[in-house]
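The complex appears here without one of its protein chains, the remainder shown in place.
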């Protein structure tokens, strides 16, 4: 669902915006439950440069081996030592570094017990700056406080701190005083007649019964959420940040799709 | 800080938008720690019709008595039986109901252990519809999933479901198919060089040390977050929803205000 | 594993202690993941009078229908309205009430979002006292504070408040001043070379990797945890509480069983 809208809209969007590189958070690409090797390949073939993950990184078991052979797929940096894969990747063009992408996962309300994302990212950013001043940080976290703290922590050190995980785009895009583009959450690509991508009737049943209801991906019209960041290549300072939010209109009445309304 | 920007901008905004009524979430109005009776009176004298609260409702002890004499101040409906105050209020004009406001608090990641907000709001909405079809629900909650679930749960039953609590405005304003205006979070009025309103250096110290650092309200330029909802008075269906986000520019360089950058 | 030790030891223990009735917490009887109808029948045929559940109550889907036809199987009282089954049961002998059993689930750190266990149990106890003063409350909860609070809350109103859920027996059995026998947790029946019943290597792998490792029930020698409560039938006051803890010794060296040590 999310993949379909990405497949349909990515090339036009890249053309319209002139984007030099594309980063996608893919942790829910497999119907909300992790990502598969095949979906990664689909995304790369669409022109995606880097796929980030998150708390669902290893939901599909194959990723634990696939990720070691695919450096463009990164998982949060602050997983335990020995975790397969890496937490950052440098995109190159003509052999020269274009930009680096780092992912960290927040700890507030996190299902995993992870290492300190602040100290982890600090060291990694210092290391990456040896190669390029253009560094994009994906802060995969629930709490707005932790994400804003990360933005201020890295302001002036990286080109952007962009949140993921809540599936809802925030309207607070800004360039912080030190030159770092910041947005609390970029939001989701997927069906919007849903609860963060899942069938809303099933989610409601779970809330109302508190029994273990198995969730399924929703269907219907999609929302596409993205953000365009402009960076001065020489300094790594952000010069622009622009939200992108496209909400598809249903091709037929929602009532006939969902049998309600 | 948040109060100052509200004091400065509320009258102009009401004039520009032609808003018929004003609802404010005031749970952090007292420097981030609840609200006082005096601040409530200030807000009412500015033209606020209803003040909602949330998890910080009773941080100031005086509110537990003040709220019983001030029905325009409401707390989440789903607090335990016997909680002072009420969870809804009907705004009247010339003796006739103009609209009703209800607040519920989500339970996912909540610091309080509360009653089911879905069942609570369902009964209250039914009761309020005896008086008016124009009902605005403030869903004070952390998790996007719970707020979206509430939106779908009430779609077609109320005029709007608007989230509060995360302090960051979301960009997902929409009129759901049943006619309910929905937005995951309206965001904060307060200092934006901050972590959700608090001094960012102190918040960072807390994250980095994990020791009990006492937080203080930040200062500096403010952000004003709001949403304008248009409703058909006869049916209670929403006909428009529009985000409002004003980010003040500092009158002097932030570096001189904060001694950094 | 836990079922085997119960099967082996229940009849001898009933004989030794002269127990008039047997209550078992069965929520992890199916290898740690809920309980099945068949296991319930096995336990009843061993002489169990009442089976209580907990947060894993509905892990096996069949329980949602089975429980409505089997009143001796109870689930926590404070699940949402409409939850299958009941939260209490009255054991009768010769048509006359012998004792009542109620289960509530705590909310602190609970995976489910439930109704207030204090108010729920208060009403239920009042109702059950119409039939019998001998009431045993199973408080299925994580936090010692919530369980102790429940003990004091019900002291003098019920014969016993006994905790379950942590899988570790506590040593704080006592008769509270009002006549209520209290113990924070009765503990587990199951393999003790384990982490609360699960294979310890898998649990450690989960802690160390923070990846989704599927847990399995452990094997090896068992621990049996129980508590004997003596009650004055006329008043419902507890007159005795005695912990029972039997730790099996392995019949062969653990090193040969587990390939370690």
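Lettered A, B and C in written order, each chain numbered from 1.
Simple rule for what comes next: contacts are C-beta pairs under 8 Å (C-beta built on N, C-alpha and C of every residue); 3 or more make two chains touch, one makes a residue touch a chain.
No experiment lies behind these values; they were computed from the predicted model shown.
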Quiz item: From the list B:12, B:95 or B:212, which touches the chain that is not on show?
Solution: B:212
Quiz item: What subunit A residues would touch the chain not displayed?
Solution: 80-81, 107-108, 113, 115-116, 119
Quiz item: Contacts of subunit C with the missing chain: which residues?
Solution: 109, 116, 118-119, 142-146, 148-149, 152-153, 155-156, 166-172, 174, 177-178, 184-185, 187, 192-196, 200, 203-204, 207-208, 223, 243, 245, 247, 254-255, 261
Self-check item: Residue numbers in subunit B that touch the chain omitted from display
Solution: 57-59, 64, 79-80, 82-83, 112-114, 207-212
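Criterion: only the chains that are shown with their structure count from here on.
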Practice problem: Could you name all chains that are in contact with subunit A and with subunit B at the same time? | Solution: C
Practice problem: Pull out every residue in subunit C that's touching 2 or more other chains. | Solution: 80, 113
